[in-house]
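To start, the structure itself, in structure tokens.
For this depiction, one protein chain was excluded, whereas all remaining protein chains were kept in their positions.
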Amino acid sequence: MEHTSALETWLRRVALTLVVVFFMFPIFWIFLMSFQTNETILSIPPSIAFEPTISNYQALITGRLDTQAGTLEIDFLNNLWNSVILSSLSVALALVLGVPAAYAFARHKFRGSEDIAFTLLSFRFAPPLLVLLPLTLYFQDIGLADTYFGLIWVYQLICLPLILWIVRGYFEDVPVDIEHAYRIAGHSWWSTFRKIALPLAAPGIAAAGLLAFIFAWNNFIFALVLASADKQPVTVGALAFVTASGIQYGQVAAAIILSIAPTLALALYAQRYLVEGLSLGAVKG
Amino acid sequence: MAALTLNNITKRFKSETVLDGVSLEVGEGETLVLFGPSGAGKTVLLRLIAGVIDPEEGEILIHGRDVGDVAPEQRGVGMAFQNFALFPHMSALQNIASPLAAKKASESAIGEAVTKIARLLKIEHVLDHAPRALSNGQKQRTALARALVGSPSILLLDDPLRNVDAKLRYEMRLELPRLLAAQQASVIYVTQDYKEAMALGDRIAVMAGGEFRQIGPPEAIYLSPMSIEIARLFGDPTINLLEVTPEADSQGAFARLSGSRVPLESGLAPAVGRDCVLGVRPESLGFVDGASEGAVPVVIEAETPLNEKIVTLALTKAGREILMSRPAGTQGPSEGEAFIAADKAEILLFDRESGLRIEAAAANVGVTA
Partner (left out) sequence: MTAPVLSLNAVDKTFGSGAKAVHAVRALDMEVEPGEIVALLGSSGCGKTSTLRMIAGFEEVTAGSVKIAGREVNQLAPAKRNVAMAFEGYSLYPPLTVAQNIGFALKSQRLARAEIDRRVAEIAELLEIESILGRYPSSISGGQQQRASLGRALIRDAALHLLDEPMGQLEPQLRTLLRGRIKHFLKERGFTAILVTHDQTEANALADRIAVMEEGVLQQFAPPAVLKERPANLFTGTFIGEPPMNVFPIKVGTEGEAIVLSLSDDVTFRYPQESFAAPVCASLTSERAFVLGVRPQAVKRGSEGAPGRVAANQWLGDQTHIVTDFAGGTLISVEHDRAALTKGEEIRVTFEAQDLHFFDAGDGSAVSHGGEPA
């Protein structure tokens, strides 16, 4: 029960506002910047009263960047497309491999199963640079460098452990009695997996997929080293805005807005499922 | 041929032995109740029979066939779980239909069978509800319907009434025998409630520490428990247990309680001089005249009604607590001093060290059976 005085309520609101401002302000500021020219951005003091322009977005979409030093060709839309391809295919592969594995780790405790699961997780701990150098050499030898396939393979280092560990937790939360009940009712283990385990863990799988997608999307170092200009995602592509004549803040901001838009939309859309997933926890009746 | 035979089943989880070489036969159409405190191994035993876990040793035969290598879905058993284990993403109807759907029964046959069982269990009106929209009682009936609908020859019921309200539990306890009789299945029923065990079981298998401690019909277990441990598990209020050392005089064997001479069955004479525990059920005790044989003086401490009974907490002179019960509506003192006694045929003696009941010698077999 809330036994709060007016002062308490007020203080609570102030604190909440501070938190919201702290987290939302950068996004808000970037959003404003994306509609300004470099001159207004760099003016001192900064002002939120400015003439909005969509030139930054135009430049990104047409791929032509006019600077004082001349015209620069930037294939931003191609980068965006690369990001989409790399992230979604990586997540798809990681789901295909990771979900059954997560189920196995959740339901079948065999000798060493914990160790194997932990080893997979530990891939997340290692600094990417540790594996990058040898990986680059191997990839060049076997022709996987600068291919989507090679990148997606390497992205499994990001996606697979994440999906494995999150989904495993969800599978463990499905009461084993429910699966037993379905089997005793006369169904094979395979149909139990498809009809019971998968649907009940679906919110968890969605959450894990979403997280993996965001991590893959935000990855920088693998793509920087292993991909050339035509395969690189937005994170690497943004480097092009650092030009000889200065940093194109306006375009950077527009690029950031465009690149966070898909993940943000996805997160907002999936939020519903995540909440549903939590309320499904009342399985035990 | 027995419907179900367990031979020397042993089950271990890591180093812990949960079932220690248990053997059992359940006849066709028999209802066997597995009764015991939590952790006795009852649920594990059900799961072994269902085939969702495997024993380390021993064999399980269903209608004479060894099912060691038979998958759960092919054993032809039905099971209802304590926590219902309904499929949360399916309607009550789909839940109940799942055993029939697995057999690829036709849509119309499924509909017919589900409606029939749902009517029997009075849940027709909630068939299209999701489990989370059902009350606990409806969940429990849905789970039961799902176990029954495929007419399995072996029915495993894992404490199906535990998670429902007291009133519903009562109703189901009275309704279940009829339901089970109509199924003609062999039933293995797990419970922690002794009344459920006595009401539903043709035989009761009392389990503790991964073993069967006594298997027999309800009357044998209630009236002739093999040990103190078993005697304490049955009866509400629990049996009174008093430490005594029986003596003997010219009139036969007796136990001394608060200075009174409480006569014992002559068949219990071998117990004289041994350290014993005297057991007497609260309903066997009655208020008597101070002068009558075996009357023990007590002080009445409190009186509480219990299930149409009146339970009296009395203290002996030595301060030992004794519980007595009598039907509600009957008269008896509710405070002050009084004398109590029990029919000697209803007094049990247990060996204090082993806890085992001392059986009356052959001459008196009639009274203890």
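We just call them A and B in the order they show up, numbering each chain from 1.
The definition used in the following text is that a residue touches a chain if its C-beta (ideal position, glycine included) is under 8 Å from a C-beta of that chain, and two chains touch if they have at least 3 such contacts.
Note that this is a predicted model, so its numbers are computed, not measured.
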Omitted-chain contact residue, chosen from B:K14, B:K104, B:H125 or B:K167: B:K167
Which residue of B:P218, B:P246, B:G267 or B:G294 touches the chain not shown here: B:P218
Residue in contact with the excluded chain [from B:A71, B:A109, B:L306 or B:A345]: B:L306
Where the missing chain touches subunit B, by residue: 37, 135-136, 165-168, 170-171, 173-175, 177-178, 181, 193-195, 198-200, 218-219, 222, 232, 234-238, 281-283, 301-302, 304-309, 311, 313, 321, 323, 325, 327-328
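Everything that follows uses one rule, which is that only the chains that are shown with their structure count from here on.
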Residue numbers on subunit A that touch subunit B, as the complex places them: 175, 177-178, 180-189, 196, 199-200, 280, 282-285
Complex contact set, residues of subunit B against subunit A: 47, 50-52, 71-75, 77-79, 81, 83-89, 98-99, 102-103, 131-132, 136, 139, 146, 150, 163
